[in-house]
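With one protein chain withheld, the remaining protein chains of the complex are depicted in position.
Coming up: chain A.
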Amino acid sequence: MEHSEDQTSMPEKNINSKRQDPNPRFASEGCSVLLDVNDGDRLVFARLSPGAIFKIGNTKYSLKPMIGAPFGSLFQVETGEEGSFLSRVLPIKKESSSSNVIDDVRDNRELIDDNESQNLTAEEIEAMRRDGAKGDEIIEALIANSKTFDKKFQLSQEKYLLKKQKKYAPKVLLRRPFARSICEAYFKKYPARIGFIRVDALSLLLTMANVTAYSDVLVVDMVGGLVTGAVAERLGGTGYVCNTYKGNSPYSVDMVRMFNFTDKVIERIVHSSIHELSSPKTALPEENNQQESSKSDMIEDISVTAEAIVDDGVTESKIIKAPQPGAKASKEAVEMWKENGFSSLIMAAQDQDPWTLAKDVLPLLSYSAPFAIYHQYLQPLATCMHNLQQGKMAINLQITEPWLREYQVLPSRTHPHMQMSSFGGYVLSGIRISTTT
């Protein structure tokens, strides 16, 4: 009897112990992963379970092969007797070829866009696939049957190959979700949900608010939990990130579930209303039972929206619940903050006027505490900065806007990307000072 009980509880223990690793290197069952299809063309969040399904093109693939694989491993599509599946590939070491492309004498003058250059028909390609041909084999066949491939300029050949690889031999990279990749994925797909915070702006917020272990960071996160999660990531299970809000209900921080936080980190994510934090030191009403009720609210919230970010291709047939972030801050913690003040503040309140919020929230910070206020519009931040200056509430005030440009770096073909994001948000930063003396 005892023996069998032990056996049944074993696997769960294993999962748990893996999850507690502060910096996990392997994707375990139940963990959140980021799937990067074809070098960032598509980024999809998923929760690993044997039943989880992922769609590329029109084909569905089970994510089961990814369970237990190290983060950073690469998967390719293969076709076997039981249909298509994802299979781990170990990359072959490439020798870097730096042939001088400028000297290529071929050019594209003879190319005519008449859709006649490919001899293989769609049906023939599909048949090859059904017979279990690998993506690379299909591409070889495409090249062999292309009338124009050999005549193309070398660079055009490379482009052609890349295009065909993406279509016929898609690669899926298994990535660990970090604040960086989560922000990038949202910025690419649903920028409005994160208030258009680009990854460089997010990094500035964390830096300017001096987020580090053992700090008590006050946040106003109206960007779905991105800022809360990013702060918690830097706290590593120490200090607190306290999400504050106006009114009665805390803002949703669902996105925190995308991070693979240990329970230790999750425990450090709490919320408390501005009213509770600013009321003079007395007993807080309905402290005890509210903890329970707010917690159950969160569960419902999450199951609705967590699904929404997951690319429509992904269905989680068996959702394994991650621990629920965002419990109500304990009475002791609130008292501690009233006595000591928070060590810094980040505000990312999309639909709020920064000044209206800041004048209530800034007094909750310790003197000399740095703060960073994000907004996607300049004018409200300018007004906020002016008022802070006039009220002598803060010094070292500055509004900055980060600018980020990515480059293509290739032999003889290095240049900035043709398309870039031209806006990643504004940040007002400063240091709270004591107004008395």
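Assume a residue touches a chain if its C-beta (ideal position, glycine included) is under 8 Å from a C-beta of that chain, and two chains touch if they have at least 3 such contacts; residues count from 1.
Note that contacts and distances are computed from a predicted model.
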Check your understanding: Out of "Elongator complex protein 5", "uracil phosphoribosyltransferase", "tRNA (adenine(58)-N(1))-methyltransferase" or "Trm112p-domain-containing protein", what name does the UniProt record list for the absent chain?
Key -> "tRNA (adenine(58)-N(1))-methyltransferase"
Review point. Which listed residue, A:Leu35, A:Leu48 or A:Ala179, touches the chain dropped from view?
Key: A:Ala179
Review point. For the chain left off this view, which of A:Ala185, A:Leu235 or A:Ala329 is in contact with it?
Key: A:Leu235
Revision key, fill the gap. Full-complex touch with the removed chain, picking from A:Asn115, A:Asn248 or A:Gln379, is A:Gln379
Review point. Pick from A:Ala52, A:Ala185, A:Leu206 or A:Val334: which residue touches the chain that isn't shown?
Key: A:Leu206
Check your understanding: What chain A residues would touch the chain not displayed?
Key -> 22-23, 25, 39-40, 70-74, 90-91, 93-96, 98, 173, 176, 178-180, 199-200, 202-204, 206-208, 210, 212-215, 233-239, 339-341, 343, 366-370, 378-379, 381-383, 385-386, 389, 395-407, 409-411, 414, 426, 431-434, 436-437
